[in-house]
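The complex is shown incomplete by one protein chain, all other protein chains being positioned as in the whole.
For reference, chains read A and B in written order, and residue numbers begin at 1 within each chain.
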Amino acid sequence: MSALRGITLPKLLATGALLLFGAIFAYPEFLTIITSLKTQDSVLEAPLALPSQVTFEAYTTTWNVLQYGTLLWNSILYAALGAGFALILAIYPAYTFSRFRFLGARAIFMLLLTTQMLPQETALIPLYDALTKLGLLNTRLGLILIHAAWGMPLQILLLTGFLANQPRELEDAARIDGATERQILRYVVLPLAAPAMAVGFLLNFVGIWKEFIFAITFLNSEAVYPVTIGIMKFSNSRYFTSFTLPAAAVVISQIPLVLLFLLTHRWLARGIYAGAVK
Amino acid sequence: MNRQSFGLPQLTGNHSREGSPERSFSRRALLQTLALVAAVSIPTAGVMGPAGSSVAAASEVALRMLDRASDPKQTDYTKWLVDTFNERHKGAISVTLETIPDDDYHQKVSLVLNGTDAPDVFFSWEGGWAELMVQSNFAAPLDAYYEKYGWAKTLTPAAEKLATFGGHKWFLPYYMSASVIWYNTDLFKKYDLKPPQTWEELQKVAETLKSNGVAPFLLANQQQWEAQFDWTGYFVNKNGAAAYQDLLTRKIAWTDPRVVDAFAQMKRMVDDGWFLSGVNSMDFDGTAIIFWKRQQAAMWYQGSFIMSRFLGDDGKLTYPVDWFPYPKIEGADPSVSIFAESTWMINNNSQHKDEAAEFLDFMVSKEAQTQMLTKLGPFPANVSVDESGLPPMVQRLGSLISNYGGFTWMHVDHALGPGVAQPYLEALQGVLAGTVTPEQAADTTEKAAETTQGPVVK
Partner (left out) sequence: MRDANLAREQWRELLRRRDVFGFGILLPVAIYVLFVGYPVVYTLYLSFCTWDGFSKVVSFVGLSNYTLLFQDPDFWTALGNTILWTIGTLFFSNVVAFVLAVALRSRLVYFGNFLRILFFLPITMSLVATGLMFSFILTPAFGALWTIAQALGFANGPDLLGEPSTALYTLIVVFGWSYIGIPLMLYDAGLTQIPEELYEAARLDGASPLQQMRLVTFPMLRPIFMVVTVLATIEALRAFDLVLVMTRGGPGHASDTLGYFMWVESFHQRHFGYGAAISIVLLVLSSAFSLAYIRRSGRDALGGGG
């Protein structure tokens, strides 16, 4: 009985309400998963029913026909390197914004924020042009650079906000000890900013993982496609209807992000905005 | 907050600002990162594109082909096409293929055709889109190749007719379609119905179905293009194909009472329960077939490309289905829309037009078209393809397409291209939803036609 002592009516009610909300919330995901485990015929017969017989056919087809392993690897490259590069590029600008006062800082900051809200479709023609001139069309490097450039402003904003609110005592102490700005940045500022940098990286990673307009526009061949294009290849068209294949492709594409979230979640909760909330 | 009085952090001590060992920290770190990014991305992909993995022999002509619709069936077929062709032309021609889904084909094609690595062979829609390609100087005239390879004899007469405009032949249709009314034979049997030949008979059939709780027609207009089938079917069969042709060529305006009436007719059909509810949210690609399978709607006025949904992988019928042509209305001559669902063009800027034509010829060969029939479904443009293994009703439609000598027409979005078709489709959807009146829809389309095609010429 002692285990149940903590249970009170409010707790049960709150938990019940949240579980109910969670269940409704999770329904589309649940439907995706059960659809991926059915056969096409059983979806047509009873679209919402649980699978009477579980089959992994859609998964094996997805994996083999789309060569999903390659696609996953490409997506990991684009997301990790794109977001990582954006993060590295963001460090110095963010440090400058947060530590120096100069005329135009606000204007530049505003420009960064504003251009971040531009829909990607707007930029397709000039970006195609730029990549052609650089000889980077249909290369992984080209797409990574574009993702880095489009992810960087957001990372600068996040990191600047964090750094600006960080206490300066440690830095000042390091300065008194004769450390250079670079040493301070590297050994004092950045280690403390790690959780904020991780947030920026994570958001950027998720964004690139789900992106497809840039990918489908700037890449031409199966060998360099990310998973999003793979999903599109299994999506329904005027000539082809399958409910199970896209569902399986989507479920596989979610797994890496869920893993990433599980890995970082605990750690983020410990350190995020340590400086901001003080 | 601990803020310095003057923005800059105070520098204490006498550490030098320049020439310190740390000076190159950022540069080094960034260069290292760049090198890492490059190292991971370049060797596996190749800077100039991964197609380099199959390094072409010096004398081999490399052809690039851009296709749309990349569903697994289509991918399967085009892969067979490219692999077989490459195998047979080893050392001479090597084709690489790229496929883009419908929705993204529009944006991709604008970029690649103007770019430096434009494809030699690319997918094109017929009609208005094809004209746009020709005007923009992307399409090479194919008259010489039609002559050389005898395509006019290989293909159904309708295909050649569609490919010819402005005095030249511009594309090679390879996948043909005809719009007819598909009907559920089980339901017709159950309610003792016969395929109607006149509009009055169709109305009677519709009444019987409605009174038994079955929607007469399926209409899945979420993507906005489907309702035009019913619209053009009604307009052409009521006013004649010549009147429709006049509408397309700006001899009559979209504000003409006959046009307004066709819009109004669509609204009446919605209001009278001719369609299942939710016409504007039903997805043609996905959910529509479930309604059909559940026998909630008995008829479907659609192109024959939907037949792939009715046929199993073995080419046998999996649904109880047959077809009849759109019935005649008030004595007008009935006509069937036969159109080229997919066609190929040769890029006018291609350096390898002859090789590209060689490839096109393979694609419409009896062998390739037979493969297409098995993998994608009916109908191939090549008339010599043996369709005798198909269900009788499919063969019946096949021979109609192969032998159709009469005047044929395209639905609006094929006939006119996106400049007029897009506003028209949006307005038509608005009419079905009740937010746009038939008059407003006619006005909107007329304005778009005036901007895109110019004023009405009497």
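Heads up, the rule we're going with is that contacts are C-beta pairs under 8 Å (C-beta built on N, C-alpha and C of every residue); 3 or more make two chains touch, one makes a residue touch a chain.
All of these numbers come straight from a predicted model, not from anything done at the bench.
A.B. asks: Going by the stated contact criterion, tell me the shown chains that border the hidden chain.
C.D. replies: Counting the whole assembly, the omitted chain is in touch with A, B.
A.B. asks: Of the residues A:S42, A:T61, A:N74 or A:S98, I need the one that contacts the missing chain.
C.D. replies: Checking the options A:S42, A:T61, A:N74 or A:S98, the one contacting the hidden chain is A:S98.
A.B. asks: Contacts of chain B with the missing chain: which residues?
C.D. replies: Residues 3, 7-8, 17-18, 20, 22-23, 26-27, 30, 103, 106-107, 110, 113-114, 132-133, 135-136, 138, 222-224, 276-283, 286-287, 290-291, 294, 296, 418-419, 422-423, 426-427, 429-430, 432-436 of chain B touch the chain that is not shown.
A.B. asks: Residue-wise, where is chain A in contact with the chain that is not depicted?
C.D. replies: Contacting residues on chain A, toward the hidden partner: 10-11, 14-15, 18-19, 22, 25-29, 31-32, 47-48, 89-93, 95-106, 109-110, 112-123, 125-127, 130, 145-146, 148-150, 152-154, 156-158, 160-161, 163-165, 180-182, 199, 203, 206, 210, 212, 228, 231-232, 235-236, 243, 246, 250, 253-254, 257-258, 261-262, 265, 268-270, 272-274, 276-277.
By our rule, only the chains that are shown with their structure count from here on.
A.B. asks: Which residues, counting only chain A, touch chain B once they are in their complex?
C.D. replies: Residues in contact with chain B: 44-45, 47, 65, 77, 81, 84-85, 88-89, 92, 99-102, 121, 124-125, 128, 132, 135-141, 144, 165, 167-169, 171-172, 175-183, 186, 213, 216-217, 220-221, 223-224, 232-243, 245.
A.B. asks: Using the touch definition from the top, list the residues of chain B that touch chain A in their complex.
C.D. replies: 1-4, 6-13, 15, 20, 22-23, 25-26, 29-30, 33, 36-38, 40-42, 44-51, 53, 69-75, 96, 98-102, 104, 107-108, 110-111, 115-117, 283-286, 289-290, 293, 305-306, 308-309, 376-377
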